[in-house]
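I am attaching a structure below and will ask some questions about it afterwards.
All protein chains of the complex are present and in place, except for one that has been dropped.
The chains carry the letters A, B and C, assigned in the order they are written, with residues numbered from 1 in each.
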Amino acid sequence: MALLELDSVTKRFGGLLAVSNVSFSLDRGEILSMIGPNGAGKTTAFNCVTGLFPITSGQIRLDGVSISGLPPHRITKLGIARTFQNIRLFAFMTAVDNVMVGAHWWMKERVWDGAFQTKRARSEERSVQQRALSLLDQLGLSRYAGSYAREMPYGLQRKLEIARALATQPRLLLLDEPAAGLNSHEKVELMQLIARLRDEGLTILLIEHDMRLVMEVSHRIVVLDHGEKIAEGSPAEVRTNPRVIEAYLGTGASEATRSA
Amino acid sequence: MRKRLAAFIRTEPEGGPSSAGTSVFWILASSASGLLIIGWLLPWFVGPYDAGVGYSAQDALVSSPTGIGTILIYILAVAMVILFVSPFAEAFMRFRGRTFGPRADRIRLYLGIAGVVLTGVVWLLYRVLGEEPLFGSLQPGEISDSAIWLTMYGFALAALVYGARPWVIGRQTLAFGTAVLPFGIFLPLMFHQAPDFLLWAAGSLAIYMLLALGLNVVVGFAGLLDLGYAAFFAIGAYACASFASPIHNIHWPLWILIFLGAAIASLFGAILGAPTLRLRGDYLAIVTLGFGEIVPDLATNNVFNLTGGPNGISGIDQPHWGFMDFSESPRWYYWSLLLVSIAVIVLLYNIERSRVGRAWVALREDEVAAAATGINTTTTKLLAFAIGASVSGLAGAFYGSLVTVVTPDDFSFSVSIAVLSIVVLGGIGNIAGVILGAVILTFVIFWALPNMDAWSTTLSSTVHIPALANINFSSYTYIIYGLALILMMLLRPGGLLPSRARRIELESAGESESLAAVQGIA
Amino acid sequence: MVKPTKGVLSIASIAALGVLAACGTTSTPTSSSAGATGIAGCHGTITVASDMPLTGGDATDGPFPAYAAQLAVTQANANKLMGGCTLKYISKDDSTVLKNGHDPAQGAANITALAADPTVMGVVGPFNSSVALSEIPVASRNHLALISPANTNPCLTAVVAVCSDPTIAINTASLYPGPHTYFRVIASDVQQSEIDAYVAYSVLKAHTIYVFDDQEAYGRGLALLFMKYYKADGGSVVGSVSLPGATTTFSTQLSVAQSKGAQAIFFGGTTGNGCGLVRRDMGSAGMNIPLLGGDGCEDQLFITNANSGAKTSEANGSYATSAPDVTKLASSATFFSQYAAAYASLPAPYNNGTKEPYTAYGYDAMNILLHAINSVLVGNGGQPPSSSQTFRDDVVAALRQTSYDGALGHTTFDANGDTTNTGFTLYKVTNGAWVGVNTYAVDTSGNVSVKS
Partner (left out) sequence: MSDQSGTPGAAPGGTGGRTGAVTLVDQGNLGPRTSEGSSFFGAVTPIFRFLYSLISKNFGALLLALIVLSIFGTFLQGGATLMGNQIKNALVLGAIYALVAIGYTMVYGIIELINFAHGDVFTVSGFYAIFIANTLHLNSLATSSFGGLLLALAIVFPLSMIAAGLTGMAIEFVAYRRLRDAPRLAPLITAIGVSFLIEGVMLVREGPDYVTTGQASWINGTAFTIGKVAVGYTDLFVVGTALLLMFALGAFVQRTRLGKAMRSTAQDRTAALLCGIDINRTISATFFIGSALAAAAAVIYSINYGDVKWNIGFRLGIIAFTAAVLGGIGNIVGAGVGGFLIGLIYVFGGSLIGGAWSEALIFAILVLILTFRPVGLFGVEVTTRA
């Protein structure tokens, strides 16, 4: 059974049809990329999956169970984590605290544990902090563990956001343009990171404009345009799909490819 | 010039997440100066009680007595002047781009220690040996004792600050606590004359400090603006009053009532917080303002015959446990409030550093990201309201018991504003700052403003400027208060002792959009 | 505004006045000169104090009795009323900027501070009933005499029927954990409301009435008492409403009163809280029925406010009962002229004691206190009793025996500390000024009669 299924999902803002009747599914361990021109509805689809937007119609299922209508934090608990296109870190929290927030939902520490610094609170805080530090370490961020998120270089902020998402112990990771604004070296690192996550068994849904990255890491690709799914398939299939080329390069271009 | 100023103000090394920097050092250093000068001038300050009583050193200089005491007094005076001037001198040097070396620190440490010892000797000479001439016409157990206590404390503080400078800067919170706590505990013993008045002032300080600490949870930690905070104060006070007064003929002890007051207030905090969860910052402010107005309205209208109408509830019990007769002197309230305040400060400090505290900051920084990271925004916000309200309910219970009357007027909008001003003045989101703010503002509201006239009269006759006596400060209280709020926000929006994060935030960033706004349901 | 603490002013001139007073004006009782010889050798400091709201919104009222009390002390010093002892005066302000006026918490703090000073033998104050509620227990516990020039709430001294009303809810006994040390030189609202009810029903012949109050302790209490006695007299209350003091328009409720056929309006409260504005709005609504108020309404501001509407003579024909006009009493003439002389340098209106009804009450309250202290000194061989507590107890005991002729006439206290010098005058606005109509007295069984 697929991990995540979108079943004719539609999201409408007033008169604007942002996502229209989109269906696709993700298998465990798979990396699926969502591509499409700007304004195609990719981020809206992400927001629908993570519960930020209530969907207008259709269904989103995780492990066959509907998650539409659940609040965002419940969806995170079910194992979906995400990053944001325009980095949304907790700017005035240290990097390690940012990551620790990801562990909040399963921590057993209650208010009074914190207030009275009970043994449970202390040991849990310690272990969570250790876990957070080790995540930072492995992503090469340990130097910045004590800095405010907003003081970190841009590329590292992207990584920190991934670290925070990983701290929520996801089964499915949604990455919204993780390569945006990265230099080529950082892009290579990112690619390696994604590959490593895949190897460790994580399922990934990716929005990305960098075609090289998309083609290299994705198992399958879904193409959206004007809120509709116009193509789905392996990187090779998508690359040659005329509708995709048309969407990306305009009508003339598609004519040109066809005639070529 | 600007750069130098900036370099001087920048108090901590770049990059570290420390909160208060060396401000604590400067505060303690100037407090030492302040104590020394107050010790010197105390009789002058206390005005009405002075009749023929003066402080030792001053009197000694004036009456030029003989004997060993004189020499001691002169030595003390020199030490006092040096230590009084020293922080200002150091600040000036820093401003000029130079620093004092460790030798200067050592000298001042010795001066401080010597000051403590010599003041002790002077006191012994006076109290034990009864060396009368030293002090002119002193009467035992009066203001001079308090002055000596204050002076000793000032010397000790100076010794601590200069002798352990790295420790003070490194462990600010601990150092601050170490420096301030003994003062708090021994305050009732330090003053012989008019102690009750002082303790009463300290009691209302503690009550307002508790209120501000509670509001700081809501405004500072969770970033939710609350303009009707006095409502919870009222709820706590009325709860206490209802269960410990003749009005319903229930007489429960205070120690139960503070928990009851806290519990009831936190319940209301959560209930009143619930409808505001989706609102943006300033809408939230207005709704809470509305609550703040409704609650006294209900009390005035004697809702369900619970509140006694415009007279409020009077004749509230004051506890009497064994030798602790709360009604006999405010000192028992003072010590209880001190204990409770310390407990609240420690608990809030812990909470701020625990999971919930982190969740609040996350919420304040970016509600959407917090929700997407698995934080339940609803419960986290409600928790902030509930905890904030519970502290204020606790303060309310003490207020009712201390004053023995609660009336609807006691919980007006201006009380909410005063508490908010304390938080803003001291430093939003920083517990130490809030404490400092409470000290300053309650001093201004309950002491300086009411006594401004008397002081200006005294001053005018001392320095012979008759014009001073004719300024009528008391009528300008509103104006002074308003100007202070404006200037505060324009010049130092982060407060006197800002938490570093909040300072930068207040000076630059905008507000994070609410989850509800993103979801399109608000 | 003013600063009573600075009343030190021209000490010489006041002292001169005091000497003048000693040379045989009525306000200096003969006992003092006789006592002065006995207590010339008195040693020590005796402090008396006043506690009034001096700043903020209460600055219109509080400073007057405080100045008057200070005048009494200055005169006593000039007369050597305490013999060789030093007599000091402390003025406390019970307002805070938070309340923009009187604050019970500040009042309690003031009394605590005063009680802690062993030389303080008595306090004139407070002005407001809510402050009295917080101060009386502190004073009682410390055996400190408290003489109020202005508290009229009956439940402060004795239990009357309305004290248990849920909107008043004052448990008088709980206010006195120690001895009963509270006195007042002004009559309580019980007598006033009985007279008000009588006036409304029998003099104005209004058999249906609509009652306003200002949601404050004084106004609400007066309105409740009034309604009780009015109904007992046979009248019918067609409606009542409590409106906050900040209310600026009363037309809504007046329309209701009009539709219910009220033949008169009663206002329990002060002019500052809208008494005059009600009259003004009655004019706009075209209601030609009488308005009756308590002593909180009988002032110049009422007339100004009532006439500020479309009809510039609307105030005419309004009624209010108030304590007998002190300014008209022969006994007060000397006081008011002394006040005017002593405080000539103060800004208006504080240079004229007649601008506020409670000025003379502050003066008499302080004089009664001073004479009680004097009689204790005299009774103790010209010296203060050894312990402060004994001294205070003796002062309270002496206060109970008070028989004093002052600006207000003859004052004695009953067992509850209430003055026996009662009686209220009905005033009517005629040609833009309050004019006394009749003075009424009420006996213990509630019968009202015209007082000669």
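Methods note: a residue touches a chain if its C-beta (ideal position, glycine included) is under 8 Å from a C-beta of that chain, and two chains touch if they have at least 3 such contacts.
Values in this document were obtained by computation on a predicted structure and should not be read as measured data.
Shown chains touched by the hidden chain across the complete assembly: A, B, C. Among the residues B:Leu76, B:Ala175, B:Ala222 or B:Ala359, only B:Ala359 touches the chain that is left out of the figure. Shown as candidates are A:Ala2, A:Leu70, A:Ala145 or A:Met211; the residue that touches the absent chain is A:Leu70. Although one chain is not drawn, the whole complex shows that of C:Thr252, C:Thr430 or C:Ser449 it is C:Thr252 that touches it. The chain omitted from view is touched by exactly one of A:Ile35, A:Ala121, A:Leu135 or A:Leu182, namely A:Leu135.
Listed by residue number, the positions of chain A touching the unshown chain are 13-14, 16, 18, 28, 39, 44, 53, 63, 65, 67, 70, 74, 77-79, 103-108, 110-111, 123-124, 126-128, 130-131, 134-135, 138-139, 166, 169-171, 196-197, 200-202.
As for the chain not pictured, it touches chain B at residues 219, 225, 275-276, 278-283, 285-287, 289-291, 293-294, 297-298, 300-301, 355-356, 359, 375-376, 379-380, 383, 413, 417, 420-421, 424, 428, 475-486, 488-490, 493, 505-511, 513, 517-520, 522. Across the interface with the omitted chain, chain C contributes residues 1, 56-60, 100, 215, 241-244, 246-249, 251-253, 255-256, 258-260, 271-272, 276-277, 280, 284-286, 301, 304-305, 307-312.
The definition used in the following text is that only the chains that are shown with their structure count from here on.
The most centrally placed chain, judged by C-alpha centroids, is B.
Inter-chain centre distance (chain A to chain B, centres taken as mean C-alpha positions): 47 Å.
Distance between chain A and chain C, defined via averaged C-alpha coordinates, is recorded as 75 Å. Taken residue by residue, chain C touches two or more other chains at no position, since every residue touches fewer. Within chain B, no positions touching two or more other chains are listed. Put simply, chain C touches chain B in their complex at residues 1-3, 5-6, 8, 45, 54-56, 59, 86, 88, 90, 93, 96-100, 103-106, 108-109, 112-113, 115-117, 129-130, 133-134, 137, 141, 153, 166-171, 173-175, 177, 215-217, 219-221, 242, 244.
Only residues 48-49, 51, 194-197, 200-201, 204, 245-247, 297, 300-302, 305, 308-315, 327-328, 330, 399, 402-405, 407, 409-410, 412, 414-415, 418, 445-446, 449-450, 453-454, 457, 469, 472, 474-475, 477-478, 481 of chain B touch chain C when the two sit together in their complex. Residue ranges of chain A in contact with chain B, taken from their complex: 13, 50-54, 71-73, 76-77, 81-82, 84, 88-94, 97, 100-102, 104-105, 107, 109, 111, 113-117, 121, 125, 146-148, 151, 164-165, 168.
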